[in-house]
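A quick write-up on the structure given underneath.
Heads up, one of the protein chains got dropped from this complex, but the rest are sitting where they should.
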Amino acid sequence: MIRSGRAALAAIAVCSVLGLVTACGGPQKARASGDGKSNCPSSASETISGEIKIGVSAPLSGQLSALGQLSVGFKKYIDYVNGQGGINGRKLDLTILDDKGDPAQAVANAQKLITQDHVDTLAGISSTPQNLAIAPIAVQSCMPDVFVASGNPDLVAGKYAGVLPATTPYVAEAAAIATDILKAKPKGATLGIIAVQNDTGNGDAQAVKAKAEAEGITVLPIQKLDPTQTSAPAEQLQALAHKTDFLQLAVSPTQCPVALNALAQTGWKPTTYVIDQCAFPSVMKAAGANATNVRSITYCIDPGNPAYATRPDVKAYLAAVGTGPGVDTYGYAAVGWVNGAGTVAVLKQAMASGTFTRQSIIAASQSLSNVSLPLLPDGVTATTSKTNMNPWASVEIVRFGDGHWTSLYSVPVK
Amino acid sequence: MSSAGGRVAAARRRVPWSLTAAVLGLVIVYYLPYAVSSFQLVLLTSAAGAAIAIMGLNLLVGYTGQISVGHAAFLGLGGYGAGVLVWKYHWSYVPAIVVSVVLAFVVGLAVSAPALRLRGLYLALVTLAVGAIFPGLLRRFASLTNGDNGIFNLQWQPPAWTGLYGLEGQQIWGFWISGGCLVIAGLLVHNLVRSRIGRSLLAVRDHEIAAAASGIRISTVKALTFAVAGALGALGGALMVASIGVITPSQFGLEQSIELLVATVVGGAATLRGSIIGGAVYVYLPYYTSQLVSGPVAGVVFGGAIIVAVFVAPDGLDGLLVRITRLAGRLPPPVGRRPKPPAVRGPALDGREVEPDAGRTPARSTDTQTAVVQS
Partner (left out) sequence: MTHFVQALVSAISLGSIYSLLAIALVVVYRANRTLNFAQGEIGTFTTFIAFSLINHGWALGLAAVASVAIGFALCAAVYYFLVRPLRHRPGWAIVLIGAGLYLGVNALSGTIWGTNPHGFPSVFPNAVGDYFTIAGARVYYYVVGDLAALIVLTCVVSLLISKTSIGLQMRAVAANPQSADLLGISTARVRLVSWGLAGGLGSIAGLLTAPVTTLSTQMMLDVLLYGLAAATLGGLDSLKGAAIGGIAVAVTTTMLSVYVSWIGQELKEAAAMALIVTVLVVRPSGLFGTAQVHRV
């Protein structure tokens, strides 16, 4: 072992010498990329000229790839805008990277988009873990990160400057469900919850439980579901069957139809709510007849609902996106379209402010005011502020039937 | 015995060379950030961490012949061990990594217990099972690990005395640490493999019975190998987490264990160069396949690439490299390469891992399935 001992000593000696050398800043000084001591790199205050670069990290493959459709809809919107000449004549350059649903890969993608592709804004990133992983990096580089798909309360509260979460916040969903339950049964209502054990499922379930109990609804202990389980949640349903009038399924999109099928087989018929990431016809179709009368909470309309067929924004969407294979037209692609539109709206507002830099995009994201976006319910617009980055002032209670979602009524988001 | 003596002499001659190579390696690690873009640095950092973990797996699989399909659990032990200490208990990274590596060493010793009696496919199954339990345990103890929500913001920020700052500074620092650890770990493993211990590993791999008959304590060798493999895996995992800053239980499951095994073998089993190539394969193959094609098709290309590699490069990419350079007459065969068995009557068997299926006549058996389990 003398040999490795000598080696180790030599290595340590070399490391110490090098360590002294690094005190002079080394390679980073050579790059001269920052302005030394301030928080934002200088690139955040440089005027953006020419094409506007947008970076997206999405789960294009892997277990969450159904959510990757969001990036498909997003891209279609950007192509649509470019087809109309871009924003004030400036084209948009979109880069979409695959993060396979893995937050570590999402971080690597964000780093690439920021330091190598030099995008002007990040956008459309799916799912809470990926967003929580990317948010600090975006803030560290003063990079806007707008219209991302997460309902996490820290993002909603504006904890990360420049991050705009565009999904229904968990507390809003909770309030809406509580309102709907009390409407049907003002006194003595009971609720059971099955929650998939990840941030989305847990976050949602905890919020619903807290709000429901505050409103006098009895909530049974939350039934946990393993994220990797593909078989029916038989035990969880057994634990709740015939004990509550209402049931919330806060599970992942692939688990929703399985759960609905299994629910039907128990013979128990509670009023059922599914979490918003399940609320897509393409997901509900797999449950067939067992999806009828299921309710959910959404902020955008279902473009497949015949009642909206004559709306110009729905027509434009369907014309641009089509219904070919590989496009989830009546599912996540619609959400991507809305998020794309939101991103473009933020960019437009930043441009109109006089200075067009990453800092001004961040400022614009924090000050949207009654901005109209496609595929939203009538009268709903986007408004943000530094302490409330969720753009939606109200959400819709929707019910599934005949292959599409119908809006029953709106619930304001406080 | 003269060949062994010659090899020992050669080994002693090689030590100064390996030391020089290590110093050179450290210098390269220091100056590389000048030459390479930030994002390539991130990939190289991950590849360095993976290479360390694969060095550990290689010790187990390549040098000692023990199949392990659960190595990702050790990476998870290192990643979560260090991550939880840093996030929940506010330790700084150096002690956190040391503790998690020691923990993994101990766990490796424990895991080796079932491995001592099992071989081949049975060993693969038991390691697969142990590896598959790990994410479940991470989720179960969510109060400690934050469960499926994962832990974020764990990047090892460069200390003030380095003068590095911001995202780029953190990337450079991450690369220095991982690259430096890779060089040092490589040096230690290199020396280990060429020592008496290393030779006993090879003996256990090639003929366990004869090794036992020669006085090698099989159970000690196997236990220590699992432990060292576990420790290296934990170090690699902790470094990858320190660089990317995010951990979730699903990063350390069966799929990752399979990918690590694939990378080890495709890189080149039983060689140090092979481990480094393996680390590069682990990071760059999925990256380039998803650059080439987007969406699920990338997985098809990746799976296809593995199958092609098995056919085209039986000794891994390192073996391919060696064969090419040996055609040019430059390199001697590396230490870990299995010896070709002596020629027998009849057609020579394809020289590779003929499992010592004692009692069987080495006659013409054109369709004999080489047993994974010695039967």
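Chains here go by letter, A and B, matching the order in which they are written, and residues are numbered from 1 within each.
We adopt the following convention: contacts are C-beta pairs under 8 Å (C-beta built on N, C-alpha and C of every residue); 3 or more make two chains touch, one makes a residue touch a chain.
Since the structure is predicted, the reported quantities are computational estimates derived from the model, not experimental observations.
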Hidden partner chain, touching residue among B:229, B:262, B:280 or B:322: B:262
Touching residue (missing chain; options A:43, A:200, A:236 or A:339): A:236
Candidate in contact with the missing chain, chosen from A:192, A:257, A:270 or A:374: A:257
Selected from A:43, A:61 or A:305 as touching the chain missing from the view: A:61
Contacts of chain A with the absent chain, listed as residue ranges: 61, 63, 65-66, 68, 197, 223-226, 228-232, 234-236, 238, 253-254, 257-258, 261, 264-267, 282-283, 285-288, 325-326, 328, 331
Residue ranges of chain B at the interface with the undisplayed chain: 61, 67, 69, 113-114, 117-118, 120-122, 124-126, 128-130, 132-133, 136-137, 139-140, 209, 254-255, 258, 261-262, 265-266, 295-300, 302-307, 310-311, 314, 349-350, 352-355, 357-360, 363, 365-375
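By definition in this document, only the chains that are shown with their structure count from here on.
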Chain centre separation (chain A, chain B; CA means) in Å: 36
Complex interface listing, chain B residues touching chain A: 15, 18-19, 22-23, 26-27, 30-31, 33-34, 37-39, 42-43, 46, 136, 139, 142, 147-150, 152-153, 161-169, 171-172, 176, 180, 183-184, 187-188, 191-192, 195, 240, 244-248, 250-251, 290, 294-296, 298-299
Chain B-facing residues of chain A, complex: 1, 3-4, 6-8, 10-11, 14-15, 18, 21-31, 33-34, 37, 41, 60-61, 65, 68, 96-98, 100, 102-104, 106-108, 111-112, 114-116, 129, 132-133, 136-137, 140-141, 197-199, 202, 226-228
